[in-house]
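Would you mind keeping the following structure in view while I ask a few things?
For this depiction, one protein chain was excluded, whereas all remaining protein chains were kept in their positions.
Here is chain A:
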Amino acid sequence: MSSSILTSLLRPAPLFSIAAVLRLVLLLYGTWQDAHSAVKYTDIDYLVFTDAARYVSNGLSPYSRETYRYTPLLAWMLVPTAKPHLFSFGKVVFALADLLAGWLIVRVLRKQRGMSAERAGAFAAIWLWNPMVATISTRGSSEGLLGVLTMALLWAVEGKRIGVAGFILGLSVHFKIYPFIYAPAIIWWMDDEHLGKGVSKSPASFADAVIKFLSPQRIKLTLISLSTFMGLNVLMYYMCVFPNCPPLPLKSPHYYSYPANQSSYSYGTPFLTHSYFHHVTRIDHRHNFSPYNIFLYLASADPSSSSLHAFLPQLLLSCLFIPFVIAKKDLATSMMAQTFAFVTFNKVCTSQYFLWYMIFLPLYLPGSSMLRVPSRGITALLLWVLGQAAWLQQGYELEFLGVSTFFPGMWLASLAFFLINCWILGIIIGDGAEKSIQKVHVM
């Protein structure tokens, strides 16, 4: 009885209604809390976006707002929030992006995986009814936008909409850099078989293989995504401030006569600095989940050290090894594993980044060993939560009680969480490598 009620709730109409109501309630509750409490529901990042949107609507650069480290597109998108009564506009956009991402999940599961509506709904609910996802977007964090972009990318690729896929790939890399890890997976996946051209004979020679690899579709995807990415960058770089476009200020000989808002003339360098270079040069000394965190704090205090080598294991796994082994077998699981590796091995890691891989859960879980062997799935979930809890406990003592827990407590907690994540990543990779074997089973 109860299971049939639950099943009926997983049909598209109730599935999306519940997801929408959940977000609406959180949105209204957040507005109420913001108006009545000194402790705000709204995320600090949202105040950064809306301040930037206000600058933009006043004809200034969004980079006039300190810590705005995003593409100007985001500030433009949120221009309506500059009007006081439309303050929540951006949160509505982020919540709608959640729903759209959920709709894409259902669509991929049904059209490309042949699932029933209820079964697809059940997996989509992992995203749509997820309180963490709904809270993050209604608090005004833009990570949900990445969810819809990456899911749309997968949907376009698996639907063989190469032009659309190229555009989305370029746009999402422009938005948040990390989706570039999907490019090698998609390119690798795009063989004749996956594009529905039938299995062709193995190439006779290496040169044949190279020629065969450079298929028109792959070249098309590369060109479209690169030109979208670079086109947006050039546009943002040369974007001058409407309505008047004064010339770039010549470098002033003296620092304090330099206008405080030097970036208010043109996005130019501030755009590149804040959107891209910041992520390479940032020293990431403040405590976060990353295994490198305490190491980076120590290194940052010593100006002679460099920590760029920390990118190596991360990039090898997420851009090379994982897509090579898994992408052709199961693109969604490959993207999930790549994202998981990217976040786990990243130099900085906060809980918002977990959203980046959670969007792929509904596509990975069906047929995964985590569902087939429930004890494994439950253990993974428990360890994942416990790892964070242990770290958060250390973080609480540091942040609120002022106890120097950096070493060994927080350091060990971050390493433990890292190793837990590596173990989970191993399971996902194992599943991805065997996915085609399971496919028969599932169908």
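Note that contacts are C-beta pairs under 8 Å (C-beta built on N, C-alpha and C of every residue); 3 or more make two chains touch, one makes a residue touch a chain; residues count from 1.
What we mean here is this: contacts and distances are computed from a predicted model.
Q: Identify the UniProt protein name of the omitted chain, choosing among "Protein YIF1", "Proteasome subunit beta", "General transcription factor IIH subunit" or "Protein PBN1".
A: Result for the unshown chain: "Protein PBN1".
Q: With respect to the chain omitted from the figure, which of A:Leu10, A:Ile322, A:Met336 or A:Ala390 is a touching residue?
A: Spelled out, the listed residue whose C-beta touches the missing chain is A:Ile322.
Q: Which residue among A:Leu24, A:Leu47 or A:Leu96 touches the omitted chain?
A: Counting the whole complex, the residue in contact with the absent chain is A:Leu47.
Q: Taking the full complex into account, find the residue in A:Thr7, A:Thr31, A:Ser300 or A:Gln352 that is in contact with the omitted chain.
A: Result: among the candidates, A:Ser300 touches the missing chain.
Q: For chain A, enumerate the residues touching the unshown chain of the complex.
A: Where chain A meets the chain not shown: residues 34-38, 40, 44, 47-48, 51, 66-67, 191, 193-194, 253-257, 260, 283, 285-286, 291-292, 294-295, 297-298, 300-301, 313, 316-317, 321-322, 324-326, 328-329, 341, 344-345, 398-408, 411, 415, 418-419, 421-423, 425-426, 429-430, 432-434, 436-437, 439-441.
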